[in-house]
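Every protein chain but one is kept in place in this view of the complex.
Labels A, B and C are assigned to the chains in the order they are written; within every chain, residues are numbered from 1.
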Amino acid sequence: MNSELIPLMVVFPLISAILLNLMHGKDRAVRVYGTLAMVVVIAVPLLAVYGNHLFGAHPAIDTPAETGIALGRINLAIEYSFGFLQRALIFLLAAIATFAVLSHTSNEKRASGVYLSMVMLSIAAVSAVVMANDIFNMFVFLEILTISQAAMVVAKGDIGGYKAALKYLIFGGVAGGAILLGIALLLGTFGVLNITDLGNALSGNTKSPIVLTAVGLLVIGWLFESGLFPFHTIKSHIYSSAKADVAALLQTETKIVLVAIAIILLRLFGGLSNMSAVMVGLSVITLAFGSVMALVQTDFRRLLAFAAVGQAGLVGIGLSLGTPDGIAASIFHAVNDALAMSLLFVTVFVIYEGAKTTEFSRLGGLLTKAPRLAFLQIIGIMAVSGVPPFNAYQSEYRLIGAAFQAGYPELGVVIILGTIVTFVALMKGFFLTFLKESTAVAAIGRPQLSNALPLVTFATMVILALVCLGIGLHPGPLYDRFADVAITLTMGV
Amino acid sequence: MNTKDIYEMRTVVAAVFLGIFSIFVLKALTSFEIIPGVSYVYNLQGPSIAPNMITVILFDWRGYDTLGEAFILITAVFTTGILFGRGVLGGDVKVRDTAATRQPSVVQKVFAAPLVFIIVAFGIVITLGGHITPGGGFQGGSVIATAFFLSVVVFGLRKNVFSLSHRSLETFEGVGALIYLCLGLAGLGLSGYYLYNVGADFYPGLGVAQWAVNLLSYPDATNAGIIPYLNIGIALKVLSGFCTIITVLMGAEKK
Amino acid sequence: MNVDVQLWSFVVAGLLVIIGLYAIAFMDNLVKKIIGVMLVGDGVNLVLITEGFKPGGIVPIISEKLFSSGAVGDFANDAAYSLPFALVLTNIVIGASTLAVLLGISIKLYQHYRSLSVAHIFQEDDA
Partner (left out) sequence: MRSLYDTLHETLKSRGGTHIGGGFTAEYMLLAFFPLAFVALLRGLDSLTSAVLAILVTALVAFSLPLVKKVSRENSDHFAIAAFYIAIVMGLVLFLMVGGF
């Protein structure tokens, strides 16, 4: 039952964060250690055995009568559970984070140890949230995630980043307060923090006003962490204020956390129709606003940021339906979309590095200068918006099927519409960057975009494109196992 | 219509909805029925580790949460550093500190210096007795940090009693966090469970080697195991974390 | 009597949360908004502390006399609920960390805009 490698997925990045911070200033050491650490970060989730890990070795005990808990056995220790879903999500995170780290060490003149340690801290935090079977532990690591994401935005050192981080942290404080208040209500009523125990204690007991208030507060926290409706402007501000290669990491983290917390909510309050309705509603609104706002942006990074937020709404729809098909399709779409969106963010990163701007009014006619980049970006656009041979087609198709099956045909139509809007928005961005011959560009001089891409960045884009294509051609191995996860999840409810 | 007008117009709507929110929160809080829950089990089993239940929960049952909490502080310290130029992308920015030295008055000079030493001693007592009496690493570390604040406020950043450089504070912080992480790793290596309280050896069936138990058990009447060492690590980390934050915030250039 | 203490403590905690939210939503000064965030955190802390309160309970630190007499079961029955206190300690540190970062950011914003008015700082973000 006990795998010794499970805690290392969190603890190793934490150790690396400390060491990288101490190494800051020694350029070469930071580069070498950062690269080597990522090898370990990728390897550990692949090597770890499925199972649970009890921190401090405290086993479950028979419940004494004086506790007032209506359960036979309770867990005393903080528990992590590691299965296929956790392995897939953590591996995805580690892969995208490796791209971010390599992009930093190969493109920056001076590698920043503090910055890389922030990347490490956010990896640790997301891994912990994905694996946590303890609701308070989840909260603690969500707070680390919030602050370290703000730090990655602040590290650019411009005033827009400070404003984005300020909004993010203030509302993060509100959302964190809401989550902790929800946890406090549940702790006082049921006396346990372990999610499995809490789910057992809750079963058939979700109608009391205290529990419903706690559910509402936890849902508010979920909305913030995954950037859904009222928080979507804040998330997109964060994405567009960060450097584009980090934005790829940030949006991957957001989607993973979205899935992780939604699964915790489903495990605790799965049968609650109110919660499902609220979550579906806010996800639909996010999809609508995210993709429409992407259409009217005048800056490529901002456009991508809103498109990423809209796609998060798409992921939220399937999860909040609560049916096995919907959950499996949503998790699959979260993975696909994180990959394809990362590809797009990296292409925009290249454009920014070459042209020093992503304003559409100052871009244009890059096709002749960077044909390979244009080709890769077209692949990314097709992958994100569900054009057949690529991966998101497989998941969106299943998502629509799940919506029909759950008895929400109009949700299927909304999903199709949202996908179309995203496609139009991204194609608009592609047109204005690569095809249009703009007079403004002639006036300020063509942006200097070299055809010789940095090797690491080019390799990143090619790998991501190939993975998108590969999953699109063979969705079975991945999707079937997500379907198994979803079925076990809904069986427990 | 600019945003200010909209803002004023909408205040009422937002207030109504916040009112709804508050009504439900207050209703939930006033209809609360609390059960002892896991706390009872902790209170039952805890005395065989150390007398102070809260320390035992913080560092044994939920020691892993405390690790996370320590890393939140570390993240905040790094972020504050980034804000003021350390580790910014494209090379560090040196901040010219204007509050470096300050001329203290006689009263300040006479009273501050001894007070600083008393506070430091008090903080050390709180840290080392954390598992027996109310206290612990967080409390002790923050008490020592207040001594640092006092000395910085009275004597200025450059000539304060501690004369700790930014670099050495960072090293302290790293060492504190690494003590915690490595004690956890010791548990993982010896018993297979991260942060297992090796010194107390609460579950003897796990096959922890006797030399390790002897090495990590704290020479005390109770059987606190690694808890006092974790306390020391946390105290170092909290102390240097707060000191770094105050150094950075006070060093911010006053334009 | 004790029940009243607990009830009023919960009410005060709820009010702290609400006042904090009010400050975040309606006050223009950046520092006041930050104080609002802290108030929300403190309110939640007070909720947790009150959950740990047990009418007629004792401090959850066992005395030497009680321990050596072996009456650990009595101690567990009498002592206040100790888990919420540990959680509060964690949340206090989280609050302090967030406060440090927020104050750092507001120093930077003040240096740039020479103002702490949020309406002024975010003026150019109107669409």
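Criterion: a residue touches a chain if its C-beta (ideal position, glycine included) is under 8 Å from a C-beta of that chain, and two chains touch if they have at least 3 such contacts.
Worth saying up front: this structure is predicted, and the values here are computed from it rather than measured.
The absent chain, not drawn in this view, touches the displayed chains A, B, C throughout the complex. Residue in contact with the omitted chain (choice from A:277, A:435, A:466 or A:487): A:277.
Checked against the full complex, the candidates A:12, A:99 or A:408 give a single residue touching the omitted chain, namely A:408. Remark: the residues of chain B touching the chain excluded from display are 3, 6-7, 10, 13-21, 24-25, 27-28.
Residue positions on chain A in contact with the hidden chain: 163-164, 167, 171, 174, 178, 209, 212-213, 215-217, 219-220, 223, 229-234, 237, 273-275, 277-278, 280-282, 284-285, 288-289, 291-293, 295-296, 298, 360-361, 408, 410-411, 413-414, 417-418, 420-421, 424-425, 428, 432, 438, in rising order. Touch with the hidden chain on the side of chain C covers residues 21, 24-25, 118-119, 121-122, 125-127.
Keep in mind that, in the parts below, only the chains that are shown with their structure count from here on.
Chain-to-chain contact here is organised exhaustively, every possible pair of chains being in touch. Annotation: 29 Å between the Cα-based centres of chain A and chain B. Touching two or more other chains at once are residues 66, 136, 140, 143, 147, 150-151, 154, 162, 181, 187-188, 193 of chain A.
Counting only residues that touch two or more partner chains, chain C has 17, 21, 47, 51, 76, 83-84, 90, 94, 97-98, 101, 105, 108. Of all residues in chain A, only 66, 136, 140, 143, 147, 150-151, 154, 159, 162-163, 165-166, 169-170, 172-174, 176-177, 180-181, 184, 187-188, 193 touch chain C in the complex they form.
Put simply, chain C touches chain A in their complex at residues 17, 20-21, 24, 30, 33-34, 37-38, 40-41, 43-44, 47-48, 51, 76-77, 83-84, 87, 90-91, 94, 97-98, 101-102, 105-106, 108-109, 112, 121-122, 125.
Residues of chain B touching chain C in their complex: 2-4, 7, 11, 14-15, 18, 21-22, 25-26, 29-30, 32, 34, 36-40, 42-44, 46-48, 51-54, 57-58, 62, 65-66, 68-70, 72-73, 75-77, 79-80, 83-84, 133-134, 138, 238, 245, 248-249, 252-253, 255.
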